[in-house]
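Have a look at this one.
Missing here: one protein chain of the complex. Every other protein chain is in place.
Let's turn to subunit A:
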């Protein structure tokens, strides 16, 4: 392996080590070295075996899947825990993306200022952008929650769908805000200096020379690490609160509101809390999406792309299970990306039937995903990973008692 490959292998290894830490069930003293060893071994194998193009594709795939995993985790803390039928994911995603973009970008100057408009450009660091995205998305979720959470189920779904469209159309039409119908270009990428020349000023020289083989297009490798760390942190944070007395109270509200109220739970407040927590997480996903695609526009936040897919992910992975939310995101994003190849492959075949048909092949993807959703709902309504039986993680694990199992 050449040096470039070693560098890439190290970047690829970090997400794999994080996965290993979750999957390997050993005492921490053994788990950390085991996860590190497995992660690095797999990363080295991947980098050495795969052609550069395919490796790069897999990394970009994982970045998008990771961003979807965050959306799916956000939806899980609304739908999975409390049963909010939120069909407005795209709205919070858009708010997060545009907010962090405006916080981190600089105002257009010179000639460009005639063509590109934006409300402000604060040139803040990336993490401040993420924080701002989280806060603004949370605030919007809170303001929406007050009137909308009086609704239940399908009425809530319609209301949130409408609100997400309002948000998208506002970004489309308000030119002063975020360049209106034109895309907002040039969102700064965090740590992009790692792959640039000259390298980041704060990097020690030895590290900088070690990183030199990376070209600009290899930025996806460090960005994969950033996304993976965000997924991991959000997963741990959510797992902690969703399997605490708070999560239990939310589940109680989901199952039987009147009874939860009679058990002294403030139902209205709990419902708002879970909606806001979900909104915050979706906003963070938006903040991670912007720097990855560099230019964002209103058209990225259509309900099909940013709401419908996320729902399929969570339904497949398993509502109420945070691990399921992440797993579902990767599988569905895999199916979605895979069907692109499929659509390409059958285009010549379709054009034999009619020219019209061939140009419509992309829509086949939606059909396939919709069929998949039907199959999930029919055959695997609880998803691949079911909700854990014991909610509380704050109790010492006990050996399961011998209890005669009754059939559900």
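Everything below uses one rule, namely that a residue touches a chain if its C-beta (ideal position, glycine included) is under 8 Å from a C-beta of that chain, and two chains touch if they have at least 3 such contacts; residues count from 1.
Here, contacts and distances are computed from a predicted model.
Engineer: What is the protein name, per UniProt, of the chain that does not appear here: "WD40 repeat domain-containing protein", "Branched-chain amino acid transport system ATP-binding protein", "NADH-quinone oxidoreductase subunit H" or "Corrinoid/iron-sulfur protein small subunit"?
Structural biologist: Missing chain, per its UniProt entry: "Branched-chain amino acid transport system ATP-binding protein".
Engineer: Check the options A:31, A:185, A:240 or A:365 and report the residue that touches the missing chain.
Structural biologist: Per the contact definition at the top, the residue touching the missing chain is A:240.
Engineer: Taking the full complex into account, find the residue in A:168, A:251 or A:271 that is in contact with the omitted chain.
Structural biologist: Counting the whole complex, the residue in contact with the absent chain is A:251.
Engineer: Just to verify: which one of A:277, A:312, A:343 or A:369 makes contact with the chain not shown?
Structural biologist: A:277
Engineer: At which residues does subunit A meet the chain that is not included here?
Structural biologist: Where subunit A meets the chain not shown: residues 237, 240-241, 244-246, 248-249, 251-252, 254-256, 258-267, 273, 277, 387, 389-392, 394-396, 400-401, 403, 406, 408.
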